[in-house]
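Every protein chain except one is present and positioned as in the full complex.
Chain nomenclature is as follows: A and B, assigned in order of appearance, with residue numbering initiated at 1 for each chain independently.
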Amino acid sequence: MPAGEAPAAPAASPPVARARTDRWAWVGSPLALLPLLLVATVAIVLLVASGLHNFGGSFWSTRYNFLPGDPAGSSWGIGAFVAGTAITAGLALVLATALSLALSISIVVYLPSLPSRVLTILTNLLAGIPSVVYGIWGFVVLAPYFGFTLEPGLRDVLGWLPGFGGPASEIGPYGILLAVFILTIMIIPLTTALMRDALRSVPHDLIDAGLALGATRWEVARRVRMRTARLGIGSAILLGFGRAVGESVAVAMVIGAVPRLPLSLYSASTSQASFIFYQLDSAFFYPFLLRFLVEIALVLLAIALIVNLAAQRLTRTEIATATTVGGAGGP
Amino acid sequence: MSASDPGAAPVLTVEHLTVRSPTRTILSDVSLEFADKEVTGIIGPSGCGKTTFIRTLNRMIDTSPGLRVEGSVRYRGQDIYGRGVNPVLVRQRIGMVFQRPTVFPMSIYENVAFGLRLLRTEEETVESVVRRSLTRAGLWNEIGSNLDQPALELSGGQQQRLCIARALAIEPKVLLFDEPTSSLDPIAAQKVEELFGELKKDYAVIIVTHNLQQAARVASRTAFLYQGRLIESGPTEALFERPKESLTQQYITGRFG
Partner (left out) sequence: MNDSLTGTAPRGSRRRSFSAGVAVGLAVVLLIVGVGAGFAVGKYYGNSTTTAASGSCSTTISETGSSLIYPYLQILSPNYTAQNPGICLSPQSTGSGTGISSAESGVVDIGGTDAYLLPSTAAQYNLINVPIAISAQLVVYNLPGISQHLNINGTIAAMIYQGTITKWNDPLIVAANPGVSLPSNTIVPIHRSDGSGDTFMWSSLCYMSWAGWKQGYGTTISWPVGPGATGNAGMVTTLASTQYGIAYIGISYLSEIKSTAGLQYGALGDQNANYNGSVSSGGAGQQNYIMPTPQNISQDANLALANLQPPSVAISLILGGVPGATNLQLGKGGTNSTATYTTPYPDTNLEYTLISLEPKSTAHQKWVVNFLEWALTYGGTYAAKANFLPLTAEVIGYDMLALNAVPVSA
């Protein structure tokens, strides 16, 4: 599992040192705490940099109004950014989860070994493509299609659905819909790989048992594999969410970047990470803008930490339960 | 129910069954009949093909890629390898319990109800069938009050009997057991063994075992497989006391295996 595991990686002190003398044993625990200290240091540095200037009542409001000549008269609400992040990452996650499940099930269960291997290699390859490439693809190739064809069409046909209607002026090449699409394509390889591993690790005995009870392959996939691998699938989803939440470049290129609550799926909006990315240069001109960006980054750090810790917890629980499957009994 | 007369035509008829892998022949020209309401034991040393054989009887063999099956296995006259046969239907008639307990990570109740859910059975029926199946597997008194408990928390022996209850719930006609007690401690194994006397009243029961005493205790007929060939079969008592073949003689007296 590539992402998310990092903070727990370095183990205790090297066994050689410990074997020689216990005098150095205390080195072990700080080493294990190193990643934690690192994160804490980053958080503290960011906190100091921001000076905790804006945290308070209006910090969570959705009103952001930046006046370059008048920092005191500006409004520094972070709500629109958090909402934009939640909407884009959340929708992308729902789509990516459905598609990744279908893909990983077809790889593990349905496809013959050659196409299954080709798909595996392909998803691994896609996982290695830098996000900026997805971004530029969306910016150049997809954006005109979204603005001219897809979004007007969707609005005509699905306008009655919440989010798909709204004023026609919201339609444009860059906006939430394209960001969601790019994010979905971007996280599918990761979630597919993780789900595939989770589904593959289901003991073969259980698959046989399901088939012997008169279940079809699909029923076994759904009721036995997915059920048994549900924690692994859950942690795949969380890690995918973590990636979607933190993506800056690709989203910045396609979301339209207007810090306000969207009126529809076609609206230009923004996310925390992308806003930091495309405002960074201006922050050199306006110190108070830099401070605000740091605060957005702090909130993002908190979200990413929570998501990754939750994913790790799930992974660990899964290992714990996997060892008991079919393992009880025996002399 | 259209069940035919007991003792009349066999439930399962195996004729000239040969199973080949790309590199070798695993089963060679096996012919054997299984009667209803009777326990048949299949014995033989490790690697003799007993597990492969029992997996051909309900087409679980389909899950092993690269194996070719020749000859026929007929269930009440229909070749289960025939054209148009749906293996899902075969497995509903011919249930199977495996060497190690294979409970699913869900509650006891949902484990037993698994096959019924596939059939979209009404909840009322499910409840009564779960109760009946657990009772027949000798589990109701032990865990009947804890049906919402995760099945993985049961002991190994209880898990294996739960698997039997789960197989019974979909009302099969034939029950296949592949070394059902080999992963259990002696007491748990005994409890499972005790069930066979009950089960044979309603089902054709086929047990693969490497435990000769177990075969002698529970089976009324026994077949001996060696290196993929059927050496001898017949009433258990006759096979153990007056084997016709010298290989059988050597095996049951412990000279190999």
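What we mean here is this: contacts are C-beta pairs under 8 Å (C-beta built on N, C-alpha and C of every residue); 3 or more make two chains touch, one makes a residue touch a chain.
Predicted, not measured: the structure shown is a model, and the values here were computed from it.
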| item | value |
| --- | --- |
| Visible contact partners (per top-of-document touch definition) of the missing chain | A, B |
| Contact residue for the chain not shown (choose from A:43, A:86 or A:99) | A:99 |
| Selected residue (touches chain absent from view) among A:154, A:236 or A:289 | A:289 |
| Which of A:198, A:226, A:268 or A:297 contacts the chain that the document leaves out | A:268 |
| Which residue of A:165, A:242 or A:256 touches the chain not shown here | A:256 |
| Contact footprint on chain B, counting only the chain that is left out | 1-2, 75-76, 78, 80, 82, 84-86, 88-90, 92-93, 118-120, 171 |
| Contacts of chain A with the absent chain, listed as residue ranges | 64-70, 74, 99, 102-103, 105-106, 110-111, 115, 119, 122-123, 125-126, 129, 133-134, 136-137, 139-141, 143-144, 147-148, 169-175, 185, 188, 214, 216-219, 252-253, 256-259, 267-268, 270, 278-286, 289 |
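Just so it is clear, only the chains that are shown with their structure count from here on.
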| item | value |
| --- | --- |
| Interchain centroid distance [CA atoms averaged], chain A/chain B, Å | 47 |
| Partner chain A, residues of chain B touching it in the complex | 58, 60, 63, 88-89, 91-92, 95-96, 98, 100-106, 114-115, 117-119, 152, 154-157, 159-160, 163, 166-167, 170, 183-186, 188 |
| Complex interface listing, chain A residues touching chain B | 203, 205-216, 219, 223-224, 227-228, 321, 324-326, 328-331 |
